[in-house]
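Following this message is one structure expressed as structure tokens.
The complex appears here without one of its protein chains, the remainder shown in place.
Now for chain A:
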């Protein structure tokens, strides 16, 4: 698209005028309204002024990967007709408590701007934003067409805010509350949906813990005939689940409640029959405290499953293997490492269509527990599941040879996130660094977009990344590297790099400053517990006015050290809502 725009600008004017004259703006807008990809739209807007105008009038959805890269004023000025907004706030490492509280990313100012400029807003998807009950109440009261609310990894609100949404949003089709730091004071919010309310298609409250009124839930499910996604919380028992399933046989995605209950024969048969009756379920999750005894009730439903999320269920290998035999169509699987290598071997043998595997650690912080999965499980999956392209794997040991075999079997990785849980651990068989493992990944997987590295790594890993990972967009590095050269190789070699997050690595000022021009083509850079100084950050901030350079200092650290640095491009200038712990340079 870039080259096309250049050609257009240089072509003879008469031909261009003739084209424009017979191509009124309204038609152009209609054509452009068929474009949904954000990247395509960005390219289109760069073609010429007419296209820029047409694009901005026809755009209805906007995605903002960093809420501070732009301001509500700039956004609403450019795009007058937005109906759907996606906003992401805090840096990803805030998920792991590396970001101070009250850091920012508050949604409220955005909502106020939207109430004025986008009163017909329909959809809001937020990730890592600070959301208060007051904001939710404001949202519920100011947008009469509001349909979809999705909150992922947000914090600052309570069930009171949800009650406001349930009470006032008469056209709500989707309420999706996932993995948030929510204050759960009571389940009564669910009873706030009026009896006349029937439009719900997606309800996910798996995140919450308090009991909801099950009668109210049953009535809600009964009258919302278009309900396709229902993910309940732990407080819902198996018997209650059965009653819900009976009222919603059209469900496509189900998150069960607690799978733990003493069921006698009759209720068990009813449950099995209810599951059998839901012939459209392709996604299954929840299953808290799953008693292996009752898993067979699911077997028939498993035949059509494409996504199984067992990451909250500590199944042992035997029980898991028995279940997975019934899931031949599985494409995405999330499990805990309690299934061990034997469980993963069963996956390799039974799930040839698998594309995504995530193995989470059941006990990541307990040093006395040393079971889980090893390189063998991963290798077994790679032999059986040749379509695998997304992996997140937490393990306690790995070898270079295993990773080489894995990528040889599965060369199509787009996302390779390997977490060897002890920092700086070498190949346990050869005692060598894990450089060759990640070298094999980047050499073989030309489509690689996202990479997380771990284990003992020298600068060689980063030389490989810079040399081969030409499609890499996101890179996460921890406890790795030997010198500035490592980081420099990445900054110089990866043309598509957008997000770089680094912690506890010996990269310093020279590495930081080598990326001066690069950072404007990236969304953000995070560096914590590295060797970067305040002076270097000040120099960077001074030379690059379109970057925000923010430093968070730790208590008791040297004045000259920049303990945590977050750098991002922005058209909105330095932010004014930073807390005292965040210094904007």
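Heads up, the rule we're going with is that contacts are C-beta pairs under 8 Å (C-beta built on N, C-alpha and C of every residue); 3 or more make two chains touch, one makes a residue touch a chain; residues count from 1.
Going forward, contacts and distances are computed from a predicted model.
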item: Per UniProt record, name of the chain withheld from view ["RNA polymerase II C-terminal domain phosphatase-like", "Protein transport protein SEC23", "DNA-directed RNA polymerases I and III subunit RPAC2" or "Auxin-responsive protein IAA17"]; value: "Auxin-responsive protein IAA17"
item: Contact residue for the chain not shown (choose from A:425, A:442, A:472 or A:487); value: A:425
item: Absent-chain contact - pick from A:269, A:303 or A:369; value: A:369
item: Contact partner of the left-out chain, one of A:101, A:144 or A:181; value: A:181
item: In chain A, positions touching the absent partner; value: 93, 95-98, 153, 179-181, 207, 209, 234, 260, 262, 288-293, 311-312, 314, 316-318, 360-365, 367-371, 394, 396-397, 419, 421-426, 428, 431, 456, 476, 478-479, 503-506, 529, 531
